[in-house]
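Let me begin by presenting the structure, written as structure tokens, before commenting on it.
The other protein chains are all here in position, but one chain of the complex has been omitted.
Naming follows writing order (A, B and C), and every chain is counted from residue 1.
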Amino acid sequence: MDLAFSPEDLQFYEHVRDTLAANLPADIEEKERLGQRLSKEDMLRWQDVLAANNWLAAGWPAEYGGPGFNATRRYLFEQAYGSLYAPPPVQFGITMVGPVIYNYANQEQKDRFLPAIRENKVWWCQGYSEPGAGSDLASLKTKAVRDGDHYVVNGQKTWTTWAHWADWMFCLVKTDTTCKPQAGISFLLIDMKTPGITIRPIKTIDGDHEVNEVFLENVRVPVENLIGEEGAGWGYGKALLEHERFIMSGSARSRRNLKELRKQVAANSPFAQEISRLEIQLRALEFLELRLLSTMNAGGNPGPRASALKIRGTEIAQAISRLRLEMLGPDAVGVSQGFMEADGSLPAGPAEAAMAMPTYLNLRKLTIWGGSNEIQRMVMAKATLGL
Amino acid sequence: MDLAFSPEDLQFYEHVRDTLAANLPADIEEKERLGQRLSKEDMLRWQDVLAANNWLAAGWPAEYGGPGFNATRRYLFEQAYGSLYAPPPVQFGITMVGPVIYNYANQEQKDRFLPAIRENKVWWCQGYSEPGAGSDLASLKTKAVRDGDHYVVNGQKTWTTWAHWADWMFCLVKTDTTCKPQAGISFLLIDMKTPGITIRPIKTIDGDHEVNEVFLENVRVPVENLIGEEGAGWGYGKALLEHERFIMSGSARSRRNLKELRKQVAANSPFAQEISRLEIQLRALEFLELRLLSTMNAGGNPGPRASALKIRGTEIAQAISRLRLEMLGPDAVGVSQGFMEADGSLPAGPAEAAMAMPTYLNLRKLTIWGGSNEIQRMVMAKATLGL
Amino acid sequence: MNFEYDETEQMLADSVHRFMDDTAGMEKARADAALDKGYSADSWNTCAEMGWLAAPFAEENGGFGLGAVGSMIVEEALGKGLSPLPYLTSVVFSGKILEQLGEAVEDLLEGVISGEKVLSIALHETGKGYGYETPSTTATLQNGEWVVNGAKSNVVSAGAADGFIVSATVDGDGFGLFYVEAGEVAANIREINLVDNRRAGHISFVAAKAARLDEGNGLEIFDNALDEVLIAAASENLGAMQAAFDQTLEYAKIRKQFGKELGKFQVLQHRLVDMSIKVEEARSIIMAAAMALKEGHEDAKSLSRAAWVQSLWSGRHVGEEAIQIHGGIGMTDELEIGDFVKRINANELLFGIPMHHIERYNTLMA
Partner (left out) sequence: MNFEYDETEQMLADSVHRFMDDTAGMEKARADAALDKGYSADSWNTCAEMGWLAAPFAEENGGFGLGAVGSMIVEEALGKGLSPLPYLTSVVFSGKILEQLGEAVEDLLEGVISGEKVLSIALHETGKGYGYETPSTTATLQNGEWVVNGAKSNVVSAGAADGFIVSATVDGDGFGLFYVEAGEVAANIREINLVDNRRAGHISFVAAKAARLDEGNGLEIFDNALDEVLIAAASENLGAMQAAFDQTLEYAKIRKQFGKELGKFQVLQHRLVDMSIKVEEARSIIMAAAMALKEGHEDAKSLSRAAWVQSLWSGRHVGEEAIQIHGGIGMTDELEIGDFVKRINANELLFGIPMHHIERYNTLMA
């Protein structure tokens, strides 16, 4: 047993942190620090920095053009990244459809799609959820009917993050309605410019527009956009969800945010007690994450125990956003920014505080999406505890 | 709406409190204050005081010799009683078998059993639970087979509080095994001196001996000890359990205990914060109790909403016992009493503290018995929320 | 001891709930927030005509004598209806300060009760949290007239107010309460949106002419008014959480997941029960606090704080669970759930987090 990382690993950590910090545009850093919304251009600009270092698709094996990090490096990369006020990259290409493509697609599809993801050339969105099928994918209704060289897709997707900015959508569709629900599902890639696609924005409680409904009406998708075998999409989709779970604790960002809170209080403040309570929970989570990483390094499989990272990571992130609200008090009750003093100066409080409430509201999603925490508990009950 | 009780009701409250306080033996009060165990003789001595005022069977209607309190008086009686360090009376006669007898028994049985309960002449114990049938009474196994003028009872009861001190036991037994589980259950009264009864003590984690297993082997019970109709015992038993729920919040005792804790800390102590947190929860509970009482006074039925009193009352009582432990710190880690200083004096700390841990452990039972809090939530989900 | 409404109370509750059911709710609240005043003047007129603004005041002051019970009843309905009407700040907070001041402010109070005047409270200062007692804003005598200098933030309905009650530190004399006509600061109000569709403003007081309201007992007057404000705001939270709970329960009975209704999953059953208990606990202690304050019980002050804190505990728990149980749809602006959560959170930040009030409760109980 030893806690320290190797000097090489520590050097790697510092290299990532310093490189990212040096190339993080000041305006983007400021927006991220204040919890302000980023434009599509902001995100692309930052992802170009990542892509320039081949760090956009940070989790990809070298075989498919990724950096080929081992588990430790992957972890340290996330830690270094998360310690900065740098926006997280859009996940749909790099951690969702990317791995499905390199694991299950044919060579032609790999050549066509993978480089564009890695190089920040194509914005992907997700077509999984449907009204009435949130965590429960087996009840999908969107249909794809073969018509010559095309599938004709009809149906509705929802909770589609940034559909309005996306170039492509990966989609679970029913190609066979005669068999068991799971068996007739296929995995299709759809160009968002195809006629028949309508996007309706969904405004969320934090006042933002991130998610959308996507209506598909006689959308003709070339057959060569089918990934793997027809009817096998359920398996690809499930593999994708499991791939995600390990890196979902968000501990680095929670640490960054908590550090910021501690700066603002004296050691004997009652808020310091609350910060310490959360920090101790966070440290336990961080070391649980490291322990599972250690298991992987030793050739083991953390398996569904990784669900614990999602459960606790999201609970802690929410609690931090709540504590921040309480520390700001009345200053966080307004959502308009930039109040000027009589002399024209900008007071310190409100600008810092303006997004605290929207952030608190926005983070309620953490325990709902990516497999709700209730679903994670059911997974653990079955697979880890054998219940 | 008004919060104040009538002057007559307040006078009643003071009368009860002052009468009980004046007649509470100092040694019993001291034991109760320190959380020490009472002997059978202690309890009988105190119950004689209650009986002398006709306050032992405080919940009984005047028709059956009780004081015939209305709901408000009943509540105020409990509040006055609970504000003192007076041991609660043994419940099995007065609130469990008593009401079954006056509601369902024949006149002869009423005449025979009720006065003895009211006057503290007979100690009753409960024969409901069996191994494998805790909260789930439908799976009872103890059988009573008719043999002439007697039932012959065979089986095993458990969690029988003070069986070793009891004169009589009321018992649910199966008189018919051919019908639906609930339908074949009868309600029998058994003299504990009847041959064939064996008592095995169960030692609990607080080091006490309160509960027992009771083995019944060919115990012959006269047919005249059957209450109501054969096979109708399930209904009587259920009615009895519901009768109990309303008075189970224990708020008066919690208030008394919390008041004691507040005396021991300064207003700026971090413990004061914890005390206040619990006190606010307790006040909410107290007023919920009063609100349900107000509903009853207005002719309404609080119904299963009263389960909330049990759930929160027990949670709060447990939390208070926990906080007390933390406030005492290392002084509460020992269970032996009466350590003397070198000069022979008794230090203030340990005697106060000695029973804090056993009390904490003992109170774990609150959320388990009387219908576990899980069962209470299921009752509320069904009956209050319609789920 | 009686928790049932009497005839007058029941009539008040019925009428204000009916009005809210007919004219309020999410759509209306959002539309009203975009109006000039940030609320509907018509609705406010109705409130005045129906006498709801008079409900909490003593009869000798032109009120209906229902005290804190009256404001509690009205506010529960406003919370359920997500109303942006300035009842809490103009009627309860300002009105209850004025009611303690006697004849000198008779006209002002009359204006508040009749609805002709809308007042607000200029209390918060940026970066000061809940340090009410020591405002940075100052009041000084200049040529025998008081002038106020300083910046106040998050003054609810600032743009619609006819005047402000302002807390300020009086040179050498501690905390004082002042009245400033809106005209004095009209040019120095920057309006903002609160998170919950109410409007507020940041106000710069630059040598603003003011009238002193208190006679050195400003903090006591302020604190007494706060007793009722906290109960009324708690009741607004109650209206919001009750509605959020009711809608969640309804949703759980209808929405299916994995082939059965959400409400059939045991985990959600237990959690819905816990939500319902939290609502009942809040309701009980709020009713008790209102009665205690109305009847002048000695523990009214601590009960007011306790009721407020419980409303926040319950409201937070119920609100967060309501979103979680709804799932994705609970995160959207298409349901009222988010608006209820925002109302409760906005009230928490405006009137004080639990930690702040528990500290005060401690000193009251010590």
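Methods note: a residue touches a chain if its C-beta (ideal position, glycine included) is under 8 Å from a C-beta of that chain, and two chains touch if they have at least 3 such contacts.
As the structure is a prediction and not an experimental result, all values here were calculated from the model.
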{"item": "Touched by the hidden chain, restricted to displayed chains", "value": "A, B, C"}
{"item": "Residue touching the undisplayed chain, where the options are A:33, A:164, A:256 or A:377", "value": "A:377"}
{"item": "Residue among B:25, B:270 or B:300 that touches the chain left out of view", "value": "B:270"}
{"item": "Sole contact to the chain not displayed, among B:36, B:91 or B:367", "value": "B:367"}
{"item": "Residue among A:62, A:138, A:179 or A:280 touching the omitted chain", "value": "A:280"}
{"item": "Positions on chain A where the hidden chain makes contact", "value": "1-6, 9, 72, 262, 266-268, 272-273, 276-277, 279-281, 283-285, 287-288, 290-291, 293-295, 297-298, 305, 308, 311-312, 374, 377-378, 380-381, 384-387"}
{"item": "Residue numbers in chain B that touch the chain omitted from display", "value": "129, 132, 134-136, 138-139, 158-159, 202-205, 207, 211, 270-271, 325-326, 328-336, 339-342, 347-350, 357-358, 360-361, 364-365, 367-369, 372, 374"}
{"item": "Interface with the undisplayed chain - residues on chain C", "value": "265-267, 269-270"}
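Please note the rule applied: only the chains that are shown with their structure count from here on.
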{"item": "Remotest chain, chain A as reference, centres from CA atoms", "value": "B"}
{"item": "Geometric centre distance via CA averages, chain C-chain A, whole Å", "value": "38"}
{"item": "Separation of mean Cα positions, chain B and chain A [Å, integer]", "value": "53"}
{"item": "Whole-Å gap between the CA centroids of chain B and chain C", "value": "43"}
{"item": "Multi-chain contact sites of chain A, meaning residues that touch two or more partners", "value": "270"}
{"item": "Contacts with two or more other chains, residues of chain C listed in rising order", "value": "359"}
